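All protein chains but one are shown at their positions in the complex.
Naming follows writing order (A, B and C), and every chain is counted from residue 1.
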């Protein structure tokens, strides 16, 4: 790490798909910076704001009570323009005009690629904060927003269970996570879903309609009247949950209903865990900037603040928990057992 | 009203799409009946259970703490078989075998048609309890489940607003209510949606893509960066929210996202208002049965328990509040005003 | 009603204890006024702001997305100063300086008394909006904030039930409403509380420890292992829930636990019903002002907007629903019945 330069003013932006807790991390960045008498300037709408010189000062009063709200008060965007070759130079000019000594980027892998792109021209400290519901970044046990998205998906699955159980129906619930099954796996376990279809598992051994039909029939044989809830990560089935429901209905001659959770998974009050994570990582990011770190992401691993090179965060792969997959696939997989239990009945 | 016969045993069933608060009304029926030393027998899976003689005794302990859960512990179903000509006679045989003196049917208009069908053969008291999220029954200000469905839709709209506002996006959120716009209107007002597309309004004057585009552009002109959330009742647009989002995106060149709430609107903990409504109507239904009422629905109008002939509940039409439509269409309809305000600036 | 004067600018303030939905009503006032090209000036901290000339302009952008938040963005206060004899004249001077043509006061009975006090000096239209969780105002079926407070109390009672049921315990839960039992009655019914102690009932026939002990023992006899949850309105027992728990524990030799809900009942996201009520009443208040109404409260009765003289709102009494009290006292009052039921067992 280079000898840290004196930091007088930090720039901050939120970029890419918004995630619950982005505001909490922004608040922590501002309060921590102010604690060290560092000025904070936010660029609005992510990298677009940097290119458009769309900025605002951030003071304590701007962030005081925002940690309970989702979204981002400085707005986010996906910037196509910023991928162009001349974008970094234009952005650097804006940063220099505002006398920015370091930049904190709150977002996902696309945002961190942008930070690398910018770093090719602007060589002052850039530190990333992992703000994405997908949890698909190496270098932190959990990303900011992931826990809230799981809670929202679980809450929807609980609601679906109510009606599924009342009507003895099959439901296929599509959740976010086209490249990573974290939301799918965790929400399935939390809600006790009978089945899950995740990108990581589909890559290994894609499920067939036949296998699904057989499993549903097995469950019904063991349980009698009952509901069956399946979690499907988006993009893992041709035609999605709507098509899969049709295919199952054709075969089972039972009502099978699709449910697409969509963007509600990005909103809602952040959970306590996301607010705490966002606060800790936000403070840590300011500390990293002050220590002269550059092109790293602030994260928490095994409850300790760590820094990981930005490039590693998307190039290295964080896998799903094998233990959780194993539990989910066996525990909730009732099979008609033929062998009698080996013990005598208790005597009342 | 005929002289009431002594009621010794009541039958009860839940039928059609389940609604939050069905359990609370079942509980009230059981507790009120028990208070009058009346026996209660439930038929499971709605009219199917009646045909299949699928029954269970209901005691206080069965219903003690179920009012906080959605779904229905005695299960519901849509019964095709019960529409057949010989179904009522078969059902009557089961009812008589169990010495049922009166039947309480918890459900929507389809379930009440079934009650009429049954009444052609079985002439003992049949009383309906309005359990449907759609609120489309004449004879009660609100149906059981409606308030909870509105709360769930509003909650989803709030979450969508978080992300819409962060990204300055247009969202089309599809809610339940293909024949009645109650959920659409109330959730739109509760969440401050910029626009709503409801069956009642579409019948009068269908909206065009052009009109919607113009409205969105107007709102953006007045507000600058901003989100725009539209509530769409299901079945009111060819291709639904998904198609409408594409059409708007084509014209606006802005990200427009669809969101389909689907069956989550049937689940979730019932609101206090639904639990209270369900309890009051459940008790009222038992009182009606004891008073010898037949082929009526128990309801609450202007805070008073009332009874309405079952046939009226679906033949007569309960309209949307004109006042609420009016508010929703003008209040949240920003127009660039050209006329200056007529008063001088306050002097600080 | 006098011939309405042209209204160019409205003042607005929130006063007394805050209530969920105050922001939603403020939003409706601002948007409705703007729709009619009327200017809006808010005075901050209730009548204190009026005396201190603490004001701010209210534009659409200030209120756009506040309807989902509790509290009040223009702050509230209880003003002792405003009760003094010379306060109205001082306030009138501030109102006139700002060229205010009418004032909308959002609050409870204390705030409306203040409006009467002010009206003795300042004779332009003053219209009240009922914003209080207590629901103790005549002239509207429900006050803004009441439904949310009931929901919050019910939610707490549900949580208490979880642990009470796990441990077979007696709980006494103290809720707000020292003069009116609306929150107590509704939350007790919504949560299925075994007992309630409300101001209206205590005035008629105060409960004794002996009567409570006997009821608890009866319930336990009938139900066996079970929880018992009692709702106590504040100020209705010497020493409150804490003392009552001790008294019951002394007699029952069972763990009895007090729980004081306190100010959490004032917060939380407003329910859909409160947001809709607040929006409708807010718009109605602006309409009343434009029609020249003075010293009236805007309310909703039997789903219709109405106006009631401010003095009536606290001088006349809105009673609890006798029907609901009756249900709550009989339905959830299990007694060991000696008489056998008169019907034979169903034959399976």
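Everything below uses one rule, namely that a contact is a pair of C-beta atoms (placed from the backbone, for glycine too) under 8 Å apart; a residue touches a chain by one contact, two chains touch by 3 or more.
On a predicted model such as this, the values are computed, not experimentally measured, just so you know.
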Among the displayed chains, the hidden one touches A, C
Touching residue (missing chain; options C:75, C:113, C:251 or C:318)
C:75
Of A:13, A:28 or A:91, the residue touching the omitted chain is A:28
From A:51, A:129 or A:150, the answer for touching the chain not displayed is A:150
Residue numbers in chain A that touch the chain omitted from display
6, 8-9, 27-28, 31-32, 35, 37-39, 41, 55, 57, 60-61, 64-65, 67-68, 97-99, 141, 147, 150-151, 154, 158, 161, 165, 186-187, 189-192, 222-223, 226, 269, 271-273, 275-276, 279-280, 283, 302-303, 305, 321, 323-324, 327, 330-332, 334, 337, 339, 341-344, 346-347
At which residues does chain C meet the chain that is not included here?
14, 17-18, 20, 22, 45, 69-72, 75-77, 152, 156, 158-163, 165-168, 171, 225, 257-260, 262-264, 266-268
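The criterion applied here is as follows: only the chains that are shown with their structure count from here on.
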What chain is the most remote from chain C, judged by the mean position of CA atoms in each chain?
A
Can you check how far apart chain A and chain B are, centre to centre, with Cα atoms defining each centre and the answer in Å?
34
Separation of chain B from chain C, taking each centre as the mean of its C-alpha atoms, in whole Å
26
Could you say which residues in chain B touch two or more other chains, in rising order?
158, 161, 165
